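Yeah, one chain of the complex is gone here, protein chain that is, but the others are all in their spots.
The block that comes next holds chain A.
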């Protein structure tokens, strides 16, 4: 079984289930229990604890209550489905405006946004029906003469859908679906507690469209649409002014705020559960058997996989490599050699995927920024030359279209887009750099058999080469003043982080090894770089 399949069937699936269970408990069962308790104790003035408990229990199995539970649960399942299908570990960076539009108009995005909007509308309806008996639940039909009932329903549903749309736009277009592990991993309860704080709920309301301005906008759009429809169908438009009543306003506000909070909580809890670190064994029992499957659940395989598993594997590698004495036993496994044979299998299993990743990343950057530095590719045999001509035809077509202003607007490259899209995938590279740096440092004292020694020059050269390329790109173009509160886009932040961790890793190695690094067989360029690191002259 491939490590990816193993990961998704044995780890991820359970994470999804636990996240959903936690969300249902947090957002449906707990509020309903509190509402019931309030209803029994305050409204019905029952204070006998036994009666209260039995009331609570019996109310749980009431068909109407159950029905009420089913709808939000279904909403959460829909939301979870959309989240599971569309989360990503590297930010999406459009290369030109056309790509942006293509994503907005793509069927999957429209479908998923639609699902989010439906779920949000239903949830808004659920919250209002929970809070006030005057606002009947969707499934309960309005009495024929009650115009208000119908209009109230539309207003609430409309607002719910609006918040859903807001969320979906952020989620799909502004990298809301990006999940990255947090810098430290306390227990999940602590993280959930932190995301429930007053400050983060207020922030959630602001980001997910429950703020004053968008509320006003939504009402205005809604009113305009309603009046237009009424005019077209020859109704009395003044009828629609009825919706300006205070209870409705309050209720809409409440529902929107609750919805925004639950959406933000949803994405945060989902994020917390998905990015929980996973400990992948360095070596397994199968290792002693040389004919064992190559695709077993091992760190080296996970490192060469892709997506979330790769990210978590590099996180695990980074933790393993850190100087924490608690990881001493796992580090010993990395530095040990196979019996019999004496091959440094575990170390190679870790080093090769990490170095491949770093080299590939460096090559991609070079290809885009300084193609002349790349080694020349071998000459292609004449038979296989048909595919590139197709590509060239397309390129020529695009180039000719770009000349027209209309197409040029859509097809011209956004500033620095290619580099940004490369750096969007830099997170595993950053962790690979940190982990290799730390492992090399740890090998100074812990590597009894000298398994790391042979590869130190390669690692140092790869680091200095990558650093040269990254530094060659110049400083991050978008600068911001500190204290203004805006954050850099994630890909630019990652670029900074990569420079930062390369420096840090090189300093860690040179500080630990001292002058001995100069005796290593490295290129002259690398040597001069190492010299300046030894003198602490690299800033």
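Rule of thumb we're sticking to: a residue touches a chain if its C-beta (ideal position, glycine included) is under 8 Å from a C-beta of that chain, and two chains touch if they have at least 3 such contacts; residues count from 1.
Just so it is clear, contacts and distances are computed from a predicted model.
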{"item": "Omitted chain, identified by the protein name its UniProt record gives, among \"Exoribonuclease phosphorolytic domain-containing protein\", \"Ribosome biogenesis protein BOP1 homolog\", \"Aladin-like\" or \"RNA polymerase II transcription factor B subunit 2\"", "value": "\"Aladin-like\""}
{"item": "Absent-chain contact - pick from A:328, A:404 or A:449", "value": "A:328"}
{"item": "Full-complex contact with the absent chain, from A:180, A:230 or A:333", "value": "A:180"}
{"item": "For chain A, residues in touch with the removed chain", "value": "180, 182-187, 190-191, 193-194, 197, 199, 322-326, 328, 430, 434, 438, 441, 444-446, 479, 481-483, 487-488, 493-494, 496-498, 500-501, 503-504, 507-508, 511-512, 536-539"}
